[in-house]
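The complex appears here minus one protein chain, its other protein chains still in place.
As written, the chains take the letters A and B, and residue 1 is the first residue of each chain.
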Amino acid sequence: MSGSVGREPVFPTRQSLGLMKSKLKGAEIGHGLLKRKSEALTKRFRDITRRIDEAKQKMGRVMQIAAFSLAEVSYAVGGDIGYQIQESAKQARFRVRAKQENVSGVLLPHFESYTEEGINDFGLTGLGKGGQQVQRSRETYARAVETLVELASLQTAFVILDEVIKVVNRRVNAIEHVIIPRTENTIKYIISELDEVDREEFYRLKKVSNKKHRDTAAADAEIEAARATEGEKNALEEEETPEAPDVLGEQEDADVIF
Amino acid sequence: MAASAKDRQFLAVIGDEDSVTGLLLAGVGHVTDPPDSQRNFLVVDSKTETSTIEKAFENFTQERKDIAIVLINQHVAERIRHSVDSFADPFPAVLEIPSKDHPYDPEKDSVLKRVRRLFGE
């Protein structure tokens, strides 16, 4: 696998080796940090998903109760108030405020519901009959909507966290599977290149010394040869002289130096 | 994101008559000032065109910047499932709610589907 990630285009020098080593170290630290962040977020995320699951179930129940309270209204009023309600809606009484919460550097929104006092579009609905049921149903629905708002906060947090975790995980994976192996590869490459250079250097030195030997040997031979001719000349001269040297005699030969 | 979240203070509703009536009773209804008088709710019945729902959904999720949460009946969401599923922005939060005649089915919820998928179920 590491073969596929390639290496960085650097010259295999000792300086870049140092650079790469510090980069590797940095990447490892970063990886550890991001991994921890991702774990923290994932923990939170799992917590949220669990709560979403619960809240959704709860919502099912709450909405059912609320729908039932509306059934009570239509029982008491004895008719349909839907249209009237739709038409008399003017100002939202029930509003939300968005707050933000910081989780490992991620801003999560949190909706908070509040009611705008003094706005009451339906105060007189069901004046003739059913007004009490209408009021009760309003309260039930207001509680239901609070649950919905809570759920909406969770859900938004879910969407954002999901996104953030994906990004973080992508980074973690990138570091783990691309950057680190790549840097390691580069280091290996540099080291092997440097070794190669070392070996070449050694070989070269060997070659040089070999050549030096040869050269000295040749030079010695030459000198020897020169000496030999000189000796012959001397011998001829000696032959001319009656006194021939006693080769086997005490007289020592000249040392041959190689 | 931070700035836009602050201005969002309303809830929007797309649903059948009963759900809308109930939620309006809770006080979520809001009509913007004239002349354009936009309502933040839409009543859907069997006669409502899917394109109308689609348009309202677009309006609530993309055009209007004052809506924090869009509540939509699950059976209505089914009709525009594609739009709901492909809407992934954090704001506004789209929430599928059960209606009187259609009890809540977690299998269809686009968010819960994501939850389930993440846990590999």
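To be clear about the criterion, a contact is a pair of C-beta atoms (placed from the backbone, for glycine too) under 8 Å apart; a residue touches a chain by one contact, two chains touch by 3 or more.
Basically, contacts and distances are computed from a predicted model.
Trainee: Which of the following is the UniProt-recorded protein name of the chain this complex doesn't show: "Putative cullin protein, neddylation", "Nucleolar protein 11", "GPI transamidase component GAA1" or "V-type proton ATPase subunit"?
Mentor: The correct option from "Putative cullin protein, neddylation", "Nucleolar protein 11", "GPI transamidase component GAA1" or "V-type proton ATPase subunit" is "V-type proton ATPase subunit", the UniProt name of the unshown chain.
Trainee: Could you list, sorted by label, every displayed chain in contact with the chain left out?
Mentor: Its contacts among the visible chains are A, B.
Trainee: Pick from A:Ser88, A:Ser104 or A:Asn169: which residue touches the chain that isn't shown?
Mentor: A:Ser88
Trainee: Which one, A:Ser16, A:Thr42 or A:Ser74, makes contact with the chain that was left out?
Mentor: From the options A:Ser16, A:Thr42 or A:Ser74, the contact with the absent chain belongs to A:Ser74.
Trainee: Just to verify: which one of B:Arg8, B:His30 or B:Lys100 makes contact with the chain not shown?
Mentor: From the options B:Arg8, B:His30 or B:Lys100, the contact with the absent chain belongs to B:Lys100.
Trainee: Which of these, A:Lys21, A:Arg46, A:Arg136 or A:Arg171, touches the one chain of the complex that we don't see?
Mentor: Of all options in A:Lys21, A:Arg46, A:Arg136 or A:Arg171, contact with the hidden chain holds for A:Arg136.
Trainee: Please output the residues of chain A touching the missing chain, sorted low to high.
Mentor: The list for chain A reads 64, 67-68, 71-72, 74-76, 78-80, 83-84, 87-88, 120, 123-133, 135-136.
Trainee: On chain B, where is the contact patch with the chain that was removed from view?
Mentor: 100-101
What we mean here is this: only the chains that are shown with their structure count from here on.
Trainee: Along chain B, where are the residues that touch chain A in the complex?
Mentor: The contact residues of chain B facing chain A are 1-2, 5-6, 8-11, 17-31, 39-41, 43, 68-69, 71, 88-91, 93-95, 97-100, 103-104, 106, 109, 111-112, 114-115, 118-119.
Trainee: Can you list the residues on chain A that touch chain B in the complex?
Mentor: Residues 49, 52-53, 56-57, 59-60, 63-64, 66-67, 69-71, 81-82, 85-86, 89-98, 100, 107, 109, 111, 115, 119, 121-122, 134, 137-138, 141-142, 144-145, 148-149, 151-153, 155-156, 158-160, 162-163.
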